[in-house]
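Up next, chain A:
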Amino acid sequence: MSKHARAKIFSRLKSALANGIPDNQAVDYLPIETSSQNEKVSKLKGYMEAVRTEVHVVDAENWKDPLKAILKPRALKTLLYAPETQIGNALAQDWPGADGNEGLPDLVTYEGNIEAFKEDLFQIDAAITSTVGGIAETGAIILWPDAKEPRLMSLVPPIHIAVLEADKIFNSFDEVMQAQKWPQKMPTNAILISGPSKTADIELTLAFGVHGPKELIVLILS
Partner candidate 1 sequence: MNDYTSKPDTVYYFGTCLIDMLYPEAGIAGLNLIRREGVRVIFPPEQTCCGQPAYNSGFPREAKTVALKQIRLFSKELPIVVPSGSCAAMMKHHYPLLFEGDANFKRVREFSKRIYELSEFLVRILGIKLEDQGAPTKVTWHSSCSAAREMGVIEDSKSLIHQLNNVELIELKNEHECCGFGGTFSVKQPEISGAMVADKIEDIVQTGASRILAGDCGCLMNISGAMEYQNVSLKGQHLAEFIWERINGK
Partner candidate 2 sequence: MANKAELDFTRNTSQALKDKQLRKNFKFAMGNFILKRQQIFADQKETERLRELGNAIKKRALSRLPQLLEELEEKCTRNGIRVHWAETTMEANQQVLKIMNAHSATRLVKGKSMVSEEMGLNEFLESRGIEAAETDLGEFIIQLNDEKPSHIIVPAIHKNKEQIAQIFHEKLPDTPYTEDVEELNAIARKTLRQKFFEAQVGLSGVNFAVAETGTLCLIENEGNGRMSTTVPPVHIAVMGLEKVVEKLTDVPPLLRLLTGSATGQLITTYVNMITSPRKDDEKDGPREVHLIILDNGRSKILTDPQLRQTLQCIRCGTCLNHCPVYTRIGGHAYGFVYPGPIGKILNPQVEGLKKAGVLTAASSLCEACAEVCPVKIPIPMLLRRLRNESYSTDSLGLVKDSGYKKNLAETLAWKGWELINTHPHLHAIGQKLTGALGSKVPAWGPLKNWTRYRSAPRFAKKSLHQLIAEQGVEDE
């Protein structure tokens, strides 16, 4: 059925354009602005905070202490992380966990695939992931989930902590696409995230934490 439909659709499309003169316009893309790293950090922070993201600019050499300070007051039981990533690896080194009596959550990993892990995943308190970059002009972080850091880490747990390197913040979406050569190697899933999930469907009143995480915490490693 689909093949038949396809043939008819294409036949109509081709004859549709055969009759008229196609509108083929030279496109003049808007120039990419440049700014300093500090400016980009500041812009990204500002825009993300405006949509209730919690942004901390921390020392790249020591981000675990600020992370612990963020986690402690929340009294979480579990923190999902990806052991095979750089930050995951660093995180796991002398992590006290719940037994450490510091009020920190246990580190848990994504056991098996989603089919096996689903029930546990939906009970987890928070997840921490890496990022591949950020966009200053709209205030967003970029994730390319993969085998090491699955997609649902940044979606299901009610708190998502993302680690962003300051020197990977680009001015615009165009810029990061070109700099990182996206057209040549799109991943299974690429996601831009600007803040905790929200809706204004009821009388245009903003409410946060609908289906995605209620809290988004970004650690910018400077």
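Methods note: contacts are C-beta pairs under 8 Å (C-beta built on N, C-alpha and C of every residue); 3 or more make two chains touch, one makes a residue touch a chain; residues count from 1.
As a selection rule, all candidates are chains of the complex that A comes from, given by their letters.
The model shown is predicted, which means the values in this text are computed figures rather than measured ones.
Chemist: Only one of 1 or 2 touches chain A in this complex; which?
Modeler: Candidate touching chain A in this assembly: 2.
Chemist: Flag every residue of chain A that touches candidate 2 in the complex, lowest number first.
Modeler: Listed in rising order, the residues are 1-3, 5-6, 8-10, 12-17, 19-30, 47, 51, 110, 112-115, 117-118, 122, 135, 137-140, 145-147, 150-152, 155, 172-174, 177-178, 182-183, 186-205, 207, 209-213.
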